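Please find one structure pasted underneath; my questions will follow.
Removed from the display is one protein chain of the complex; every other protein chain stays in position.
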Amino acid sequence: MSFRNFALKAVLAAAALSVALPSYAADPVKIGVGIAKTGPFAPAAIPTLNAYQMWADDLNAKGGMDVAGTKRPIQLVVYDDQSDFTKEAAIYEKLITDDKVDLLLSPYATPFHFAIVGVLERYKFPMVGSTAASVQLRTIKPGNIWFPTSAIPDKMGPELVSLMKKQGVKTVSISTLQSPFAQEMEKYVKAALTDSGIKLLSSQQYAMDVKDMTSIVSAIKKEQPDAVLSLSFPADSILFMKAAREQGLTAPFQFVLVGPTADFFGKIFGKNLDGVMTMGHWSPYQTKWPKGMPFFEAYSKKFNQAPDYLDVALAYMSCEITEAAVAKVGLDKEKLRKEISSTTFDTIDGPVKFTGVENSTTPTMFLQIQDGKPQIVWPPKEETAPFQKKGPWVN
Amino acid sequence: MDQIASTQLLLSALILASIYALVALGLNLIYGTMRLLNVAHGDLMMLGGYFSYWVFQLVGIGPLWSMFGAVLLTAILGAACYLSIVRYVIGNRELAARLEANSLLIFFGFAIIIQNGLSMAFTSDPRSYGYLNSILAVGDARVELNRLAVLGLGTVASAGCVLFFQFSRFGLATRALIQQRDAASLVGINADRIQLLVFCVGFGMAGLAGSLVSMTETVTPFGGFPYTISAFVVIILGGLGNLGGGILGAVLLAIIEIYGVALTSAAYRSILLYGVFITVLLIRPQGLLGRSAR
Partner (left out) sequence: MKERALTIVSIIAALALFVGAPQIVNAYWLGVALQLLSGIALTQSWVAFSGLTGYVSLGHAVFYGAGAYVMALLWQSAALWEILVASGFTAAALALLIGYPALRVRGPYFVILTLGLSELCKYVVIAIEAALESSGRLLFDTPDPVFLYYIMLLLAVLATLLTWGLARSRWGAGLRAIREDETAASTVGVPVTFLKIMAFVLSAFIPGVVGAVWVLRTTFFEPMQLFSPTTSFTIVTMAVIGGSDGAPGPIFGAAFIVILSELLWARAPQFYLVLLGILLISFVLFIPRGIYGQLTALAQRRRA
């Protein structure tokens, strides 16, 4: 009996000791990610994963991650969600309970973020999000997830209308993909257009698996609007741009919602992308943000392609925020939550501070591709280059 | 409404119809002769598309030449597929008893292998290149030269294929096989050889379609499935195994896609398309030109 008692105590003591002792420096910090490595979202998601990988490699090259004063190497634990957000909850649950990761980075795209909100809540696990934007994110209870984006439709709508007004736009035609984010955008742009003095000539939606946008573009061309807004996702953004070039759509203001910031988009359209406007709030050419250009150059060198100016920037920002918070308070979830909720972080996109779940410092901006480079053309305060009218399409 | 009568829409509808016809033809041949549901058809297209993309990137030769390579590549794959798997399936009584379900699964397996093989080899970035992309004015419409090339070559290939199966000895034998399997073997038609050739032609047509489409659209590892669905809709609309019916189905689908959308709203594109498909099947369960006695 006494021996058993002793043994039990010894085991307990050993266990207590192993908890109490500071971890060895070599003990890696495990960081979990679930992301689309395969399936239709993979082309857009992989650059995001690249950003995570680059961040991890850089930190490891510098001796590891600063965990409240101790440097520890980091190890990414990455699973493929197969572009299926219904798998994401199980993946993050696995990361938390089975892999016992210390930190989490976010998956790619809004539905995938929304699909893990419940899991983060249940395990009280704080995570900085990245490529998610929707007015719905405000309905999420703050405390376990934060969204660094400033491209939220209810803010973008009015800003886009202000930008158009400043550029002397009198008439506008809109086409919208039947997908949550694009539809939100359409709703808030339309709301902002009433009483703006800009006339909405037409607004049409199209189904997800559209194969040919000729009739949409030819209808818009007939209306001869000053501004064309294509509220589209990469696949149909490509269709739209091709049809616009083919039919010679000459509106001086052409906005394409998602796509133009991606490297493959530039490869497909080359010079024809010049003058196209898109959403985004980061540019390496913003001299106010000294971290931006070195990041741009390092990424371009490492992966032999430019980072996506929207997605990759957001993914990297989420790494920077996580890193800074951990350096200050370590890995304790409660302390992390407090730190992330209250501190202003210095990122490649300038200072970021969260109010609730939302980034409340970065203003809503718009990018225009000029000479193959992403320039911030709105708001005036953040401008890296003045707005240019879309020139003629070239071969 | 005046845009309905425009050359722009007419051209687009014709171009789309020629693509659908070409894609559906290969599928129809394989189904018609062997009752196999080739759900990997669109993925074979992507294979042809990647072939032409890489030939263009690496040696600068466009699909007008590389399409022959794409056809060859997919045709060889077709032969390999027939000799290694399909012949066994057709010859095995137990497997042949549920040929539709079994072939569906075999080709579904193929589709997964092609998709993920492609994405392992070439990443999943969408690929596109500029070839014959100068813009031509046709009446009051403007159209990219490569789309006209798709229209021309697609039409020639489809028409050639239909005529070949209509008039050549081989085509006659194939159609005999399509219509009366048992009787055909009685009159001394070598079913095995015909099936092998049909597989080569069917797969080759997919490769050709992919090669042509790669000029005008992006190629991705997972981009084949929508084509597969469209192709099935086309051949079922026309009547399975009926090559002429398939062309009719392709034209109908393109009309819905272009004019249906222009007349109503692009938001209803898919609802219209599948709605028409289902309605046709309900009224004529054997397809527009299918024979009712089965």
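For reference, chains read A and B in written order, and residue numbers begin at 1 within each chain.
To be clear about the criterion, a contact is a pair of C-beta atoms (placed from the backbone, for glycine too) under 8 Å apart; a residue touches a chain by one contact, two chains touch by 3 or more.
What you see is a predicted model, and the numbers here were worked out from it, not measured in a lab.
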For the chain not shown, touching visible partners are A, B
Answer key for A:D84, A:E323 or A:E383 versus the chain not shown reads A:D84
Using the definition of touch stated at the top, determine which of A:S173, A:Q205, A:S218 or A:T347 touches the missing chain. A:Q205
Could I get the residues of subunit A that touch the absent chain, sorted low to high? 37-38, 79-80, 82, 84-86, 88-90, 93-94, 96-98, 110-111, 114-115, 117-118, 122, 134-136, 139-141, 178-181, 183-184, 187, 205, 207-208
Residues of subunit B in contact with the chain not shown: 31, 35, 37, 85, 88-89, 92, 94-95, 98, 100-102, 104-106, 108-113, 115-117, 119-120, 229, 232-233, 236, 240, 267-268, 270-271, 274-275, 277-278, 281-282, 285-287
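Heads up, the rule we're going with is that only the chains that are shown with their structure count from here on.
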Here the gap between subunit A and subunit B, centre to centre from mean Cα coordinates and rounded to Å, is 38
For subunit A, which residues count as touching subunit B in their complex? 38-40, 42-43, 46, 175, 178, 204-216, 218-219, 222, 234-235, 238, 242, 245-248, 264, 267-268, 270, 395
Which residues of subunit B touch subunit A once you look at their complex with the stated criterion? 2-3, 6, 8-9, 12, 16, 116, 119, 123-128, 130, 133-135, 142-144, 147, 216, 218, 220, 222, 226, 230, 257-259, 261-262, 265-271
